[in-house]
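Note that this complex is displayed minus one protein chain, with the remaining chains in position.
This part shows chain A:
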């Protein structure tokens, strides 16, 4: 059993308030969250039932023109120039008039992610920590997603599929650590989808993955699935080969290369496959691979609950396929959140950071707030779970 009230709220309040700053990729998120001080948290395993109240969840995304990805320098510039505006807006929305009195802790993403953007947000966090004399907590981005997913869906101990533009991991909790059971051997699934979107020059607003999903829905002939390499490697998977292959298909399509028998009829030269069909096939293939490695992990830990977190978790087709697999396994369930919490946001950092703060893991020593691009999920000591 764990005492979540190890550190009490400031000024004798009966609730905690945390500010979270997220900026590991192209989304800058600022969130304010409130946890009530509950007696049952003193001796239990209830970190998934904090009764959190979300006081503010502000986000601004740095979007590039079609065909371009986001570069570290420009992303960091976006974060530097927007963070003060977003922090002000979040505090206003949360009704916080005096931050030095009303905030318990400032949480920020310590990693993993892109170096320059992470660094910009860490500087903002340190500045307001000094300004208002509030302790800091550096949060692991992946753990932030997991804790937010658990809190929103109420799933106590699921197998977690964390899928986003930068990470693809299958995670399960065991003895104070989030252990990685399976992961990508090369690129993340969101990265694969985004780079394919760049080849097709699909717009990046609201996100390239969302636009691929909409194109896939428009696929007319779902039976004529384009065959792509299927590269599950035991508990892991690899996606760079699939990306390379489907990019050659897309290039042949644009060039009108009639010799490609997959795309064009060998006798009439008529185009058989369009962009929608390619998007559909890519999604089906990648998601089937994810479902397989998740199921393997579930069998290993004997679980029938899955929690999908991360930006790619917004995809309805992925949720549908995972739901079918879980249903076949002794009526299991899939838990997912909507785009407010799936996509990178400040509230998830505040949630995980506040749990760490309550267990006494905050700091005012800035040498402990250095960001790092490589921060493994199992490096975090999960003191708030049994």
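We adopt the following convention: a residue touches a chain if its C-beta (ideal position, glycine included) is under 8 Å from a C-beta of that chain, and two chains touch if they have at least 3 such contacts; residues count from 1.
Here is the rule we go by: contacts and distances are computed from a predicted model.
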item: Listed names "Elongator complex protein 4", "serine C-palmitoyltransferase", "EKC/KEOPS complex subunit GON7" or "Ribosomal RNA-processing protein 43", matching UniProt entry of the absent chain; value: "EKC/KEOPS complex subunit GON7"
item: Touch with the omitted chain, as defined above, among A:77, A:272, A:329 or A:376; value: A:77
item: Residue among A:12, A:65 or A:234 touching the omitted chain; value: A:65
item: In chain A, positions touching the absent partner; value: 62, 64-65, 67-68, 71, 73-74, 77-78, 80-82, 85
